[in-house]
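Here the structure is laid out as structure tokens; the discussion comes afterwards.
Only a single protein chain was left out; the remaining protein chains are all shown in position.
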Amino acid sequence: MSGIWIYSEDSMIAKQLLTAGLELKASMGQPVGIITLDSQEQEGFIAAGADKVCVLKGQNPWPESYAGAVADFIGKEQVSVLLVGGTLRGKDLAAKAAAMLQAGLVTDALTVQYANNCIETTRLMYGGLALRTEAISLPALVTVPPRTYSEAPAVDGRQGEVFTVEVDNGIPGMTVSNVCPIIREGADISTASRVVGVGRGFSKKEDLAMAEKLAQAIGAEIGCTRGVAEDSHWLPSERYIGISGQKVKPEIYIAAGISGQVQHIVGVRDSKIIVAIDTNEKAPIFAAADYGIVGDLYEVLPLLAEAIAKK
Amino acid sequence: MPKILVCYKWVLDEQDIKINPGDLSLDTSRAKYKISDYDKNAIEAATQLVEAHEGSVDALTFGNDKVKQSLKDVLSRGPGKVQWIGDPAFEQADAFVTANVLAAAIRNNESYDLIICGEGSADSYSQQVAPRLATILGIPAVTFVQELSIDGSRIIATRKLGDCTEVVEVQGSAVISVLPEINKPRIPSLKQVMAASKKPSQELKIADLQLSTEDLQAKTVNLSVKGYVMNRKNILFKETNQADNVAKLVASLAQEGVC
Partner (left out) sequence: MSYALTEEQELIQQSAREFTQEYIEPIATEIDNTSAYPRAVIRQMAEHDFLGLYLPEVFGGTEAGYLSYVLMIEEISKVSGAVASILINHASLAAYSINCFGTAEQKQAYLPDLCSGEKLGAFALTEPGAAPGAGTHKVVATKVGDNYILTGHKCYIANGGVADVYVVFALTNPEAGAKGMSAFIVDASTAGLTVSRTIGKMGLRGCPSAELVFENVIVPEANLLGAEGAGMKMAQVAQLVASVAEGAQVVGIAQAAMDDAVKYGKQRIQFGRPIATFPAIQTMLAEMATNIYMARLAVYDVASLIEKGEPFAKEAAMVKLFTGRIGQSALIDVIQIEGGYGYSQEMVASRYYRDIKGAVISSSSAEFPEKVIASDLLA
């Protein structure tokens, strides 16, 4: 069995996974390749360090329809590891391919390593409460969340093998239509460098203006807990930060009126600095924060916005 | 008149799980079980379809020996009957095994028009069982669905995928996994709770399901589960005057270089 392969319908993510792939190449002594649907990117992949690029070409443009083709390729090449970009499309495809190959699959791996002829991964469980380490026998499939790794840098003059495989990926009886981009009502908070999070500590929607003012003062985007988006509908769901929402990775995350349940903390754990403001000293948010003020956000937020604006 | 199956998982309520301070191991001794939250959305979706189109909803679950406690709970939420497999094999099972077991149980029944699952389970959230199940059964999977309807033998699903939505139509049977935003699961009325006792439940034994040893052997092996604790500074400003607290905070942030 040989070969470490990477698949994502998103080329940027594929390049991120290449970083992980190159680590595995070093520890497993096997070449690393990228399976792609995008023939334009093949040179870029080689430059970033891929030994091989396989371009899949089918008549059905729906990315998920390539599950069979990917599984076939993995099976024929006797691939050891397939890393899949953990977008929702990627997770869908990975699970289907794993089923076809009767192989193991770990979702949302935070780390991927080779040890004892297995792939060892770590991932979160119980809504972010626990970290599970597990071993997958080979062939192993792993989905990795976008931005877990940074893009492998391009180096001029690298050589590699590029080939195209024609596939029949029609799915009779199924049509995909009406593909509409989701219009964000603001910037993408998942890439924001500063974020202010709002929670149930706010009594009414109008009071969120205080958080907006603070956000403006520090140049931050606004995010929120699940309840604020899904239950109260004070903010659109793309602002919801948590296990089944956005993950943010800002320099600073200020949580205002948020109790700090695990499901929310999971979404902000990669923040460089976490600040919490809440009335309840025993709220779990303070255990998750670098700095905290125990107090009424109605009093503290305006003071904070003012103090920052003055600087 | 669609014949619908909902698969659900009986999981530990993560709110009851404690982390032992010394070795960060998990203390589940006080944890109660619940129907996995996203599966409630699946059950609700199925129930709503059947209210609109008539037909039936069956429930199916694979769990450990505690899974018997879930039966009346699930029956009070809409399904007309529940099949359950409670087996020690569950403790080591990964999505590969679970999908094999569910598929084997499903093959024992007449075919379903629609199989609905939650997008992932509340405990491990692997988001794999629905697409795996579909692949084993040889039918399409439509995942991450936020809107679902039926038109005769056509299934129409709107998927929500991070940066876009798309509409997928399938002619014939399919496995659907639903997002929590698809609906708000109803709170069972008290008559529904009482009526649950009168609905049938059927135990299935793994031995009767024609599964090979390989099918029941997990591909992923658990090495350890530890409480996930972040190491943060935990510096609290507790002066009586909030202006003082704010000043100290701003000074600290300036030192950190973030403000």
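We call the chains A and B, going by the order they appear; numbering starts again at 1 in every chain.
Throughout what follows, a residue touches a chain if its C-beta (ideal position, glycine included) is under 8 Å from a C-beta of that chain, and two chains touch if they have at least 3 such contacts.
All values reported here derive from a predicted model rather than from experimental measurement.
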Chain not shown: contacting residue from B:E14, B:D58 or B:D73: B:D73
Option from B:A196, B:L209 or B:L249 whose C-beta touches the chain left out: B:A196
Subunit B residues that touch the omitted chain in the full complex: 69, 72-73, 76, 187-194, 196-197
Absent chain, residues of subunit A that touch it: 280-282
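Heads up, the rule we're going with is that only the chains that are shown with their structure count from here on.
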Inter-chain centre distance, subunit A versus subunit B - centres from mean C-alpha coordinates, in Å: 20
Complex contact set, residues of subunit B against subunit A: 12, 14, 17, 19, 26, 94-96, 99, 119-120, 122-128, 130-136, 140-141, 143-144, 159-172, 180-181, 214, 218-228, 230, 232-238, 242-243, 245-247, 249-250, 252-254, 256, 258-259
Subunit A - residues contacting subunit B, complex: 67, 87-89, 91-92, 94-96, 98-100, 102-108, 118, 120, 124-137, 171, 173-182, 194, 218, 230, 237, 243-244, 251-252, 262, 265, 269, 272-275, 281, 286-296, 299-300, 303-304, 307-308, 311
